[in-house]
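A protein chain is absent from this complex, but the other protein chains hold their places.
Right after this comes chain A.
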Amino acid sequence: MGVGKSCLLHQFTEKKFMADCPHTIGVEFGTRIIEVAGQKIKLQIWDTAGQERFRAVTRSYYRGAAGALMVYDITRRSTYNHLSSWLTDTRNLTNPSTVIFLIGNKSDLEGQRDVTYEEAKQFADEHGLMFVEASAKTGHNVEEAFLETAKKIFQSIQDGRLDLNAAESGVQHNPSQPGRTSLQGVSNEQQGGKDSCSC
């Protein structure tokens, strides 16, 4: 079973929960326009398939990303154990200013918890990642995770750490539409073991 990337994206763009979501094939796209510091920003989000057989090709979607959301499932330790390998991949493929946000999903399933908040928080701190536990089902912290990522990217642009004109920055500024900036981010996944195709 997946960790819930597509459900998180769906909750963020449509404010709905998909109870029986099948595995994503390849890559899906989502967009939403938000406002940060009075500026309209269009977020373009790529939702990559977590199953192992897609991994080689989905890697290329990291390249143009200004931000990345890494998701594990708090009820399955195997998905948490894979974080370091996904993080290495993400760091190797994105540029140093790419914002990386860690999400521990399915926080509504407290009774089945397999990874504590504290250890994940420590992992995030050690690696300089932002972190929340969220639930795509109840919507808890979903909005926050995406908006915080966008804000952080926006800050990097204003501090000059992220160059608007670099092709690789994942940011497009549209001068003909003042205040329109588009941010691109990927959400990638920590799938347990080889490829736990179930459903």
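By our rule, a contact is a pair of C-beta atoms (placed from the backbone, for glycine too) under 8 Å apart; a residue touches a chain by one contact, two chains touch by 3 or more; residues count from 1.
One rule holds in what follows: contacts and distances are computed from a predicted model.
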Record lookup, UniProt, unshown chain, options "Postreplication repair E3 ubiquitin-protein ligase RAD18", "Cytoplasmic tRNA 2-thiolation protein 2", "Mitochondrial fission 1 protein" or "BBSome complex member BBS1" -> protein name "Mitochondrial fission 1 protein"
For the chain that's not shown, point to the residue among A:T24, A:T48 or A:T90 touching it.
-> A:T24
Hidden partner sits against chain A at residues 6, 10, 18, 20-22, 24-29, 31, 44, 53, 56-57, 60, 63
